[in-house]
Each structure stands twice: as structure tokens, then as C-alpha cells.
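The structure follows.
Here the complex is missing a single protein chain, while all its other protein chains stay put.
Right after this comes subunit A.
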């Protein structure tokens, strides 16, 4: 495959960025999107140019490190992570636009790499349980109803990649925060901090400068793990419940 890539290049957080165009040839349809970028970077290094910086880690679709807005879609045209996106989703001769996540709370560090530590601070605000840790407890010591377990698991699938924020026209982190809140709030282990968790995590989310939800649904469409839009509704309910109780 022969492709034209238009890639966001930005030397540093403070520098101005812009789209740079690269022609690339000899791309196999079986390559992942990141392998295609690796190929581009090898060529750039051989030419003595600065390679394109982008985030990646497991390349198995489970860590949440990779990002990239590809042709205007977070994680590209397929419902998966960028690392699990393959070049067969594109045609020979295509022009592909590659941009970083865009949100005030996710400042660009370099090229396509953004600082997502705002998510870590939301987790630090309440995305955990305070049960004593140690040896694994006996599995049936705390019974969990099957629907609750399924609900928790559906939300625990969130890998914190930030595609929801990137896709949201308001740069909102509602889907991420709601996935984390719902995951723990439905379980007996999360019950003691049920109210403070949602209040603290929402407060941190607001402090980080994320926008609000206008129910466009773009987040749920972009989510590679299929966290449903209803997750946000459930968090709203948890929030109002906690606000009434005064936590």
C-alpha cells in the first residue's frame, strides 16, 4: 500500500504545532496502525529527521496507552484501540490524518503524545476501595449477585485510554469517570465509600478542566471497550443520591 500521512507535529508542549505530510510506501494490509507508524519512523530516523512521538505499550488492546485521532475518529474507523487497528481498514492511495487527543485537560507533550495524568488524579480522588489488602480472600466470602457482577465487569473494562474525552465535543471525561464510579459503587466492596467516591471523583473531574456532558453520545461510540452511554446516566443517579445524603 502507498499512503499519504498528514501527522500533527509539535516539538514541545509550548511550541506551536502543525500538520506535516509524509508519503509512505510498501505498507502491508496486515500491519497494525502502529507498525505502519514504526515504519514511517524508521524512514525518518534514516533521513536524520525527528521521529513521530506517539504513545503505545502492550499493543494488545488492553493497556490503554495508545491514542491517536485518525481521520477525525478516536482510535480510527474500527471500534478498537489504535494498536488493534489494521491497515486493511484503509485503501491503497488513502490520505490519513493523524492527530493527538484534543482537550484542555490533556495538553500535548510532543507530537501525538498527550498528558493524561488528569485521569490518574480522578482515580486518586476515589477510584479505589479502602479494604485491607493482603492474601487473596476466599472467593465466596462476599456474595455478589450475578447482575451486579456483570454490571461491574462491564464498567471495569475501561482501560482509561481517553478516547471518550477526545471524541467529546466538550472534552468531557464523563464516560471515564462514570465507568470507574459504577464499577466500584455496585459492588459490596465499594459500598462503604459509595457516596464520597462519586462526589470526590466528580469534583476532581471538574477541577481538571474537563467539560460537561451534553449527551451527544460520541464518547460511547468511540469507546474501544464499549462502555455504554447509560453509564453516565447511572453516575448522575449516584451523584444525586450522594448529594441528597450529604455524604
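What we mean here is this: a contact is a pair of C-beta atoms (placed from the backbone, for glycine too) under 8 Å apart; a residue touches a chain by one contact, two chains touch by 3 or more; residues count from 1.
Just so we're on the same page, contacts and distances are computed from a predicted model.
When the listed names "Succinate dehydrogenase", "Stage V sporulation protein AEB", "Sulfate ABC transporter permease subunit CysW" or "Cation:proton antiporter" are checked against UniProt, the chain not shown comes out as "Succinate dehydrogenase".
The residue from A:3, A:66, A:184 or A:232 that touches the chain not shown here is A:232. Touch with the chain omitted from the figure is made, among A:188, A:212 or A:226, by A:212. Across the interface with the omitted chain, subunit A contributes residues 6, 8, 19, 69, 71-73, 97, 99, 102-105, 125, 167-172, 196, 199-200, 202-203, 205-206, 209-218, 229-230, 232-240, 243-244, 246-247.
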